[in-house]
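One protein chain is absent from this view; the other protein chains keep their places.
Here is chain A:
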Amino acid sequence: MSSIPVGFTISLRSWPAADKVNNNLALDSVVARINAERANRGGFRELTKERLQLEIEEEAAEEDDESEEEGEDAPVDRAKEIQATKVTLIQNIDMILDSARSAQSFATLALSKDMPQVVDSARSSNTLLGGEREPNHFWEHIQKTVPMKTLGMDKMQGSLVTYARKEENKSVARGWKIQNLSKTVDSILAAATRLETEMELETKYWDQVLSIDDGGWAMCHMQYEKHTLGVRFGFMEGAQRNLSMAALRRGPDGDILLDAGLDSEPKAIRVRIQGHHSFASSSVPKLYEDGSPVQFRIQQARNTVFATELWQEITREARNLLDFGVAFEGDTVVCPFTPGKTLILELIPLKDSGFVLPHPDNKMADGISVGLQLLLSLAHRQNHHRRTRQPVPLRASKPDTQPYSLIRPLLTRLNHQKSVESMHKLITSTITTLKSTGIEASYSQLARAAPVHPNAAPTERVILSLMDRLEMQTKLQIIPGIGLDIISRTDMFPIASTIHKITLSPPDSPLRDLCPPPEFDIDNWDHVEDYILFANSCSLATYILNLQKLSPFPSQSSHSQPSVPPSFSEEEWQPSVNPNAILKHVKDTGVEKHLTLEFEKAPAEEVLCRARWEMVGDEDIFEPGSGNKRGSENGSYEWRSVGANMDDSDEVQVVVRSLAEVAGI
């Protein structure tokens, strides 16, 4: 133990381990150990970096001194070294001898089977030293423990593997190794290239996926392929809510392949208006092929779902509208539009859309197409309201699901416009005719506001106001104190036609007794027309009666114009049994003069007013002083809305006679 320096303190305790919780050494024990080791060198307090470096240098200097001292003791150790070497040499020689003996013993045992005579000679062996035979103890031990003739040997065929062959094998192996290494390098390079390509493709794919997500589309896992990403493009309240999803698969070039299922051919609704040997058509969206940007293709898929649902709902509704003239012709739905025109609706693939020829009604067709889409969106909105409102209690009877109203609002709107137009034409013609009689009549038409749905969104209110409870108020002022107030309302249900409510204005006008309007609503336009014309007739009769109260009796008219009705004097007009006729008694005769006023519809939307007078009584009574028979004084006068006026000779008179003049007032 001379190598251990004096004063070295050996600690039987291991260096303190770090605290597992705070990973700090137990500082106290470390400081104590340092103090114990360096007790004669100042302990822990004097431990600095410079002092440690100084100590290391001092130790190195001491080792150099020791090696110099060892060089002075070299000759003394040499003798010892030689002696040790001699001993080692002798030991090695003994070992060689033992090995030789054991080899000999082994050979002898092996030969004992075939050459028993060698067993005797092996009992003694020459030693390497001096040639004296010494007993082979090793052989004696083997003889005692191992029976003779138990070890056999035979000559084997020598190995065919020559040195040359071995060298050849080595070079073949080397060649294989090089070849496989090359292959490995090539495959690694190929893998790296493929990985790089794959990264580019994946980057391209995910860039497009991110762009889809940024576009606001809803992304999710496919239902039956959890590892595949899909985009949901359907409508939450639509019929095909669960099917409107497309898988986003990566194509060979990194582009997204939109896999929307089997029946994913892009389609659209086309609206055509068929006139006299011509077709107007709505525009159809452009077809986006597979190479187009993915967002456009998703939008196209969404539009296809929308168009498909729209078509299904149109056909479903059309089955209930057969009474309105809606019909199926092949794959199209045909609806009446305006007189002479029909509306044709169909679902077409976008690739078959073709070019749209210019036509004046193309914009109308576009408008109807947009209108149908808005109505379907409104139906979706109503589905949402129905789904999210407080659920009704479970009942045995389930409510019927009515088809959406898509064509019906269109028919309602058309019917309403037709009624309003008819009313406008009739009233305008009537007013013109009245004016030509000298009566200043007037009218006004006002579209009444539809009731506001308080809970509906503004967009819904706009659409509902265009298709629900369409009303028009027409106010006709015939003569002061007599007028008509007509409210025409068209409702979608049940029959989408217009009903008219006629009231008098003011309510206590003379027409209340003469020709009161029907108390019920009238749905037949002809009846409305008849009443308006009849009311005008009655109003004119009342007008004449009122006039004669205001003006003196007219003087006897001249006979220079035989076409002008004769004047009446002294007698007054009075009401007759018919509210549109008046009569007066001719003085000193038994004759009554009847004046009947009639309004009629004439061809070309014309309204004519006819004043027809006739003498009722004794035909032999002559007019005093004239010698003319009174029976020859029957006649008529007409006023037309176009301005030309006729007398009973059917000759057009340029000079317009007022009603008062005709009545002789």
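Following the convention adopted for this analysis, a contact is a pair of C-beta atoms (placed from the backbone, for glycine too) under 8 Å apart; a residue touches a chain by one contact, two chains touch by 3 or more; residues count from 1.
Definition applied: contacts and distances are computed from a predicted model.
Per its UniProt entry, the chain excluded from the display bears the name "Mediator of RNA polymerase II transcription subunit 18", taken from "Mediator of RNA polymerase II transcription subunit 18", "Translation initiation factor eIF2B subunit delta", "Glutamine synthetase" or "U3 small nucleolar RNA-associated protein 4 homolog".
Across A:56, A:148 or A:236, the single residue that touches the chain missing here is A:236.
Here one chain is not drawn; of A:80, A:277 or A:395, the residue touching it is A:395. As for the chain not pictured, it touches chain A at residues 236, 384, 387-396.
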